[in-house]
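Below you'll find the structure I mean.
With one protein chain held back, the other chains of the complex are shown just where they sit.
Labels for the chains are A and B, by order of writing; each one numbers its residues from 1.
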Amino acid sequence: MSDKVKLSRAVELISKLSIDKASQVFSKLIKSGARIELEKAYVADISEATAKIAADNNEVVGVYVDIVGDIPLKFLFYVDVPGSLVLSDLIMRRAVGTTKQLDELAKSAVQEIGNILASAVSNVFAADFQVSIKPTPPIVVHDYLGTVFEEYLMEVAVDKDEIMIIESTFFVVKDNIKSFMFILPVHGSEKILNYIVDPAGGGK
Amino acid sequence: MAKRILVVDDAPIIRLMVKDILQYNGYEVCGEGANGKEAVEKYKELKPDLVTLDIIMPEMDGIEALKEILAYDSAARVVMVTAIDQRESLIKAIRIGATDYIVKPFENERVISAVKKALSES
Partner (left out) sequence: MDAAKDLVVGIADIKVGKSPDSIRTSLGSCIAVCLYDSERKIGGMLHLMLAHVPADVSDENVKKAKFADTGIPELIRQLNRTYGVKPSDVTAKIFGGAKVLKNVMHNIGYDNEVAVREILKQNGIRIMVARTGGDKGYNIRFELENGKVKCQVFGEEPKEY
């Protein structure tokens, strides 16, 4: 089996487990059903990936989390501004519509969603693959989506023109909100991902 | 007299939620902290009956803060409230001396039962 195929299977498996876990935890956090609308792992050209995002350039609230340890990852969660207000109300168990503007509490809600989902992803790795990874403190931003995504890719894109991306979309059915989660393996992580899925054949 | 609790988490929304749960159940929130350094400083200043403590925080994480609080007061009651649901992390915190370990997202009842148990209330 070629290295590329092994890598894809490793990433597919891990992405499915991570996204499934994250959506469960997200639903629990907001006490509302969050359906996985998109769940995929792929290799993308950095220019094409960012051009696609920049094409519909909304204002978003995003949260970055660096996950460190045996398999370093970069995590991003974002939602549009109206969505962030609703999520804030859902987390606080307030009537939807209570939060009317993007204040520090609403930004904190998105920040904490990022923390909890990044932790959920880390927990999957620890439980299912016995690797030690954990998130660092989240950073929340409010800016153009194109800008948020570009800054997110920067570190990984410096010495690579093609990067592995794990992408998912969660749809909160009752309140009609779409939110987006991305995971990028940071350099060196791909080899380790390879190994943990197939220790007998993998690892160079 | 109501028991006094120090609430520490880097997310204002979590501090507010935990504060609401505690106050609703008759506890007094005597202070808040946004990182491990503030947790230790406020513990020394306020001498609360109990601390709720996040793990992933800037400046100083919750595990370091837990160590320092217990070094200052070996009888300190500290309940970890964290999104890290990993055996290694749980065992480490309990070994160092945390009274309980709550995983986010949490149910209100879980927070109250952990606080009651830590304060040895029935």
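In the analysis below, contacts are C-beta pairs under 8 Å (C-beta built on N, C-alpha and C of every residue); 3 or more make two chains touch, one makes a residue touch a chain.
What you see is a predicted model; the values in this text were computed from it and never measured.
S.K.: Of the chains that are displayed, which are in contact with the missing one across the whole complex?
M.R.: Its contacts among the visible chains are A.
S.K.: Can you say which of A:D128, A:E151, A:D175 or A:E190 touches the chain missing from this structure?
M.R.: A:E151
S.K.: Contacts of subunit A with the missing chain: which residues?
M.R.: 46-55, 57, 59, 64, 139, 141, 143-148, 150-151, 153-154, 157-159, 161
By our rule, only the chains that are shown with their structure count from here on.
S.K.: Taking the mean of the C-alpha atoms as each chain's centre, how many Å separate subunit A from subunit B?
M.R.: Computed from C-alpha means, the inter-chain centre distance equals 28 Å.
S.K.: In the complex formed with subunit A, which residues of subunit B make contact?
M.R.: 10-14, 16-17, 56-58, 82-89, 104-105
S.K.: So in the complex, the part of subunit A that touches subunit B is made up of which residues?
M.R.: Interface residues on the subunit A side: 25, 28-29, 88, 91-92, 104-105, 108-109, 111-112, 115-116, 118-120, 122-123, 126-127, 132, 134-137.
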